[in-house]
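Only one protein chain is missing; all other protein chains are in place.
Right after this comes chain A.
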Amino acid sequence: MEFDDKVPIYYQIEQYINREIIVGNLAPGDQVPAVRQLALTLTVNVNTIQRALAELIRDGILVSERGKGNFVTTDTAVLAQMKQRVIEDELAETYDHLAGLGMAPAEMVAALEGYIKERKEGGSHD
């Protein structure tokens, strides 16, 4: 995994695990790999993983079971809220970028609609 060096890494790992859940690589009730394993897989330090997991547990995304490990919550309402937050973050970023180019909200909507139409017709797959 490539990290943005200007954003706290624990936060990027939180986002990474959220995305793994959204795309279904981690399902509700699944066990998350052990801290040390995650540290090795992502080449970051154990404290960073622990902080990311602590934040996810605090948010209710993960549930810690003493002596067993961490599991993705089976509370689908919590997961739906998380997905909504991730989508809003993406939208906020895109909005800021487009606003930075001087686009008005109406122009953004028109541009996005036009883009989606073009993608559909072009049959692009990326």
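In this section, a contact is a pair of C-beta atoms (placed from the backbone, for glycine too) under 8 Å apart; a residue touches a chain by one contact, two chains touch by 3 or more; residues count from 1.
Methods note: contacts and distances are computed from a predicted model.
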For the chain that is missing from this picture, which UniProt protein name fits: "Aspartyl/glutamyl-tRNA(Asn/Gln) amidotransferase subunit B", "ATP-binding cassette domain-containing protein", "ABC transporter permease" or "Succinate dehydrogenase"?
"ATP-binding cassette domain-containing protein"
Which of these, A:P8, A:P28 or A:G114, touches the one chain of the complex that we don't see?
A:P8
Against the hidden chain, chain A presents residues 3, 5-10, 36, 39-40, 43-48, 51
